[in-house]
Every structure is written in structure tokens, then in C-alpha cells.
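All protein chains of the complex are present and in place, except for one that has been dropped.
Here is chain A:
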Amino acid sequence: MKAMIGQKRPKISKLARQEERQGYLFILPWLIGLFGITLFPMLFSLYASFTNYDVTSRMDFIGLDNYRRMFTDDPLFWRSLSNTLYYVVWMVPLTTIGSILLALLLNEKVVGMRFFRTIYYLPAVLSGVGVYFLWMQLLSPTSGLINTLLSWIGISGPAWLSDPMWTKPAIIMMKMWAVGGGMLLYLASLQGVPAQLYEAAKLDGASVFRRFWHITLPMISPVIFFDVITSFIGGFQVFQEGYVMTENGSGGSMNSLLFYNLHMWHKAFTVFDMGYAMGMAWVLFAIVLVLTLINMKLSKRWVYYEGEDQ
């Protein structure tokens, strides 16, 4: 009894300490990768964004000059940011709604449903530059399939990839083609909605729409949230579409396809203004971070978690 008074907490056992050490040793390779390959480059780029670093000839500290130039002297910074915001604002809701509708459609018990699910999913697994060239053919103003179909119903389609009004809608349309990926997510979550909820609601006379609004939507809202966040973050990083579908990444007609990352790429690798490009990367990071935090905050109002007490 007397011996116990002096001890404030139990001494950690030799075995536990040994296990702790072994645990750290096992994750050491991953830690080395994290610090060496992720954190160090991030911090280096943060420092470099306050310099005139150009990779091969100089790295002088210049304070906030890169950031000041960005906001006050570079019209293409704002142009590329607004192009990217336009893309995100339209692409995220459209692909999300498109995915949900497609999933609802393919969640019915119909003969041959596996076949249709496979067909709609296929575009999502196609990737790479070949897809962009395919779409350049489809979007051709006269011989392209899309304008041909439009002409059958009396609409004279635009020059999708050269009319600055239509270049970004064309890219968004391409993105809609690949909603199969999102469809799969929603299909899985839809099949997780308990059937008894629908039965109870139907018994009480709820219409199809009210069942959708009050049962289906709340039950799949966590997956919607996940999809929106990842699409949102991915949307800000759009680059390949602008690079491949304009000549040598030139930005297209009136710079209408000059996305933020494409402008950053030009600054980094065409004019070697690497410090400025790294500053742009941090600004993008800040924008995406703030908007994602806002998204997280707003999600408390509409995302329903089943096990949560309301």
C-alpha cells in the first residue's frame, strides 16, 4: 500500500515499449516516403514561391512579389481561374445528377440489366489521350456525329472546339460521358437502402417522388457528399483537356480553355518562372481547401448518417 502512493501512473511495461519501437520500425519506409517525397517538396515549393526560382539559374528571395504579380499584373491568372471555376460549377452538379439518375435507372429489376450496367460503365474505364482525339472527331462542326445528330432535329450546331462560347461546355459534355464511374458508387449505395423503409412509406401512401426525396436521397447522401467532394477537387485540377484539345496547350480560342493548371504549366515549363508557378500551386491549394471546408460545414445540414442521433 505504501509503495503504491508514490506512483502517479502505472509504469509502461518493457514489452509495450518494445512493441511501440517495433511499430515505428515497420512504418519507417512509409514515413521516409511521406517526409522525403511529399512533405519536403511541399515545403520547398512554399519557400520557392517567395523567390524568383527558375530551376537552373537563380533563387533569390523576393518576398510576396510572385503573389502580388499574380493578383495585380497577370490577366491570365484571373482568366484561367474563371475558366476553371466555370468548369467546376457546371461539371460537378451535372455529373453528380447524371450519375444519380443513371444509377436509379439501372437499379430497376429488368431483364438484361447487367448488360446495360456494363455498357454505361465502359466509358469510365477508357482514359488517356485517345479519348480526347475521339471526342475531337465527334465534336467536329460539320462531319462530327454530334452536329450531324443535331442537324437531324433542325439545330445548327456550333464549332464546339473553336467557338469560345462553346469550348468549355464541350469539355463538360465529355465529362458527362464518363458518369459511369459515379453511377457505380450510387448503385452500390442505392442497393444498401433497406427495403422495409420503402414498404412502410408505400403503406402510408407516399408517392414515388416523396419516397425518393425522403428515403432514397437521405440514405445515399453520404455517398453524394463523397462524390461531390472528390469531383470538386478533381475539377479544379483540370489540365489534360485544355492541353490536348488546344494546339500545344495554347489555351484555345480567346484563351477559353486556358485552365488554371495549364497556365501554371506554361509558367513553369515554358518560361521557367518556377517560383511564380509554385505560388500559383499554393493559391490553388488555398482555394480548394477553403471551398472544401465550406463544403464540409454545409454538409452538416444535408448529409444524413444512419447511426447518428438526430
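As a convention for this text, contacts are C-beta pairs under 8 Å (C-beta built on N, C-alpha and C of every residue); 3 or more make two chains touch, one makes a residue touch a chain; residues count from 1.
In this text, contacts and distances are computed from a predicted model.
For the chain that is left out, the UniProt protein name among "Recombinase-like domain-containing protein", "Copper metallochaperone", "Hydrogenase" or "ABC transporter substrate-binding protein" is "ABC transporter substrate-binding protein".
Among A:Gly182, A:Gly251 or A:Gly275, only A:Gly251 touches the chain left out of the display.
Across A:Ser82, A:Thr148, A:Thr230 or A:Thr270, the residue that sits in touch with the chain not pictured is A:Thr270. Although one chain is hidden here, its contacts on chain A can still be listed: residues 18, 22, 25, 28-29, 54-57, 69, 73-76, 140-144, 159, 162-164, 248, 250-251, 253-255, 258, 263, 266-267, 269-272.
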